[in-house]
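All protein chains but one are shown at their positions in the complex.
A, B and C are the chain letters, set down in written order, and residue numbers restart from 1 in every chain.
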Amino acid sequence: MGNFIGHAAPGCFFLCFGLWWMLKYSVMWASRLGGGRTSSTHTVCCCGGARRFLGRVPIEGLVKMTFTTGGIIFEQLVAHWILIDSNGHFHILGNWQHTTMHSFFLLNGFCDILIALRAPVPSGIDYATMSLACSVEGLLFFYHLHGRGNLDVHVHQLLILAIVPCVAVTGLETWNPHTVYLPMIRAALATLQGTWLWQAGFILYPPFPGHDWDPDSHENMMFVSMAFCWHILGILLFMCVVYTVVYHIYQAKEKQLGNDMELGPLSSHMLQTHSDSELD
Amino acid sequence: MGNFIGHAAPGCFFLCFGLWWMLKYSVMWASRLGGGRTSSTHTVCCCGGARRFLGRVPIEGLVKMTFTTGGIIFEQLVAHWILIDSNGHFHILGNWQHTTMHSFFLLNGFCDILIALRAPVPSGIDYATMSLACSVEGLLFFYHLHGRGNLDVHVHQLLILAIVPCVAVTGLETWNPHTVYLPMIRAALATLQGTWLWQAGFILYPPFPGHDWDPDSHENMMFVSMAFCWHILGILLFMCVVYTVVYHIYQAKEKQLGNDMELGPLSSHMLQTHSDSELD
Amino acid sequence: MGNFIGHAAPGCFFLCFGLWWMLKYSVMWASRLGGGRTSSTHTVCCCGGARRFLGRVPIEGLVKMTFTTGGIIFEQLVAHWILIDSNGHFHILGNWQHTTMHSFFLLNGFCDILIALRAPVPSGIDYATMSLACSVEGLLFFYHLHGRGNLDVHVHQLLILAIVPCVAVTGLETWNPHTVYLPMIRAALATLQGTWLWQAGFILYPPFPGHDWDPDSHENMMFVSMAFCWHILGILLFMCVVYTVVYHIYQAKEKQLGNDMELGPLSSHMLQTHSDSELD
Partner (left out) sequence: MGNFIGHAAPGCFFLCFGLWWMLKYSVMWASRLGGGRTSSTHTVCCCGGARRFLGRVPIEGLVKMTFTTGGIIFEQLVAHWILIDSNGHFHILGNWQHTTMHSFFLLNGFCDILIALRAPVPSGIDYATMSLACSVEGLLFFYHLHGRGNLDVHVHQLLILAIVPCVAVTGLETWNPHTVYLPMIRAALATLQGTWLWQAGFILYPPFPGHDWDPDSHENMMFVSMAFCWHILGILLFMCVVYTVVYHIYQAKEKQLGNDMELGPLSSHMLQTHSDSELD
């Protein structure tokens, strides 16, 4: 899919997950940090609720499987499941490569569902398959670049620079899933992949005419490196805002909960049910 | 051995070990996971039996030594143990390189036997020598590629990509031998090396005429990267099947054992002996 | 800022921080090592005082923010905040790249202040953002070198060699902030970056006429590698001197304190206040 849509569609996929993870882990972090009198109660009610809910319906896994199955079908609508055409040549290999990437994320989604259903699988298999999916993505991008222009190679190299730490971070999470930092970094890196895929689409296949980029200009190369850093900076600042907002909402809720706690266990229980339905 | 057999033979070696390890570690994993009433008894009977049996006859080490000694003899039947011929030139260096690789795996097999015989050697020396053997294999493949075609280099680079994590995983096992994940990954990587060596043989030295590959086509390069990912995916799916089947056989056995347990310790002992001979 | 000042100014920034850290961590190390009768009292008085003072006014963070804000303003006095000029070309990208680097160190300074003010941020965020700032610096330097002379590339590669361990060390400190070694190494590496930026300025933009370097001479390349090692050696020897002097001052103080301790708790308290104002 060497066009704008081909970069924007997976970009949306990564952006969705990045933003969803940011929200999810900022709530988790706020509940961990939120000390004081009522924290333990609240932590139980929020996380317990979230876990119960996620246990019932494995959203993440289902979304991943839906997206990737859709991606595979869409790619094969063009390739018609033909790998070698009647002349003995390979047929639209780009689409087959994207199908391959989607398959690994499909496997990852399947493992997420298995974990959520408490199937007897080794714990951490969801992180391990995501690490594998990212490394396959990186591998295919790396060997994708043979014989392309300087700018194209540079843009994709920077994408690989966002993929490699993603592989490392999810690999570490396989062994040590209960940290605060690693999921945050994962969320940031997924968002970075998302925004950078959009940026790559804009640079390599400008959707609006009259904005073509000179593929061999040194200035363009320098700008692209810098733009990558700006994406990182922007995502970090956005994450700060998200975390601050979530933290303050959480603090306000906790205060309110603290006041309500004095009324009696009944109302606290009602509130808990209420906050469950709101937060999840 | 720059021919099809020269790639298929070591491929078989790695395939055998990969598949054997898959079976072995899936049994171990099932016995660890198999909780409930009778698990501890069963774990003892199965693993204890396996360990006793492996303690008596170090199969793995003997198989490794047989295969590699065979390989060295086979290579030297051609090279006649002549390194420098009468003109002062090196004589069939390829065969000597394969002999070198075989020697390291021979050393590894020897260390396996020493460990199995409880010789006073540092624990973990079997993993350390395997890590070394893999890194020597990777080193020789890496400096093997000077002046070859693009496709040849690419196929061997992907092989090195399967060898490097193998070095890392066995290196980690030296320090931490009692994990669930590392042996699984090692089994998968050994199988991957095996299937990829077969694939390399088919691509570089097509055994059936009329299927020659263009060594400089970009399409071929792209397909080869993708085929590598397919091998990974196929091995993972095959592993899933093996683990599921072993897990269900194990669960069925355990249930039956649980029923028999109620009859008395005598029959349980009989069953234990029975399951020993079956499982090993 | 492709001139001497453009290398000397950030060099000063890194030198200041390197030297300040050397002093700071040598005091910490001396107080940890200083065993004996009075050590616990003294440790409390010195470090407690330092911590109280640093808690009140987050010097490091403020200095970082002042320096980097100054750097950004200075760069943009030239670039006038214009990224794309009226002809559609990029405008003085070098200055924009430096602005980008400064922004990340500005963010790091801001996080330092947040930590010092005990804001509810994840602990270790000061080290994490410094690691990120260093890696962005390394990334921009790495893609900066396209189409330059051999000597220029070599000098900057050596700079990257000083930046990469800095990224690693501050990354490790995020997880494990209470070690003796890591801060020492960080201090040495920051000083190394500082002195090497000065050296790079002297080599690439000689401030005194008549000392131009031949950019393609192999001898110059060899000398430059060696000079890098001499910088390392010099910094290590300087660190040894600093640590020895601090250690002996500390020992002398402790002895004196031990003598004074016998006079009564009142005078000890006076001394404590005194040593606070002196040391901080």
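Heads up, the rule we're going with is that a residue touches a chain if its C-beta (ideal position, glycine included) is under 8 Å from a C-beta of that chain, and two chains touch if they have at least 3 such contacts.
If you're wondering where the values come from, they're calculated on a predicted model, not measured in any experiment.
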For the chain not depicted, the shown chains it touches: B, C
Omitted-chain contact residue, chosen from C:I84, C:A119, C:M226 or C:V245: C:M226
Touching the absent chain when the full complex is considered, from B:L93, B:L117 or B:V245: B:L93
Where the missing chain touches chain B, by residue: 89-90, 93-94, 96-97, 100, 103-104, 107, 120, 122, 124, 128, 132, 136, 139-140, 143-144, 146-147, 174
Chain C residues that touch the omitted chain in the full complex: 29, 33, 154, 161, 180-181, 184, 218-223, 225-226, 228-230, 232-233, 236, 247
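Operating definition for what follows: only the chains that are shown with their structure count from here on.
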Centrality ranking, top chain (CA atoms only): A
Interface sides of chain A and chain B: same vs different residues, half threshold: different
Chain separated most widely from chain C, comparing mean CA positions: B
Rigid-body rotation angle, chain C and chain A, from Cα fit (steps of 5°): 90
Inter-centroid spacing, chain B versus chain A (mean Cα positions, whole Å): 34
Two or more partner chains touched - positions in chain B: none
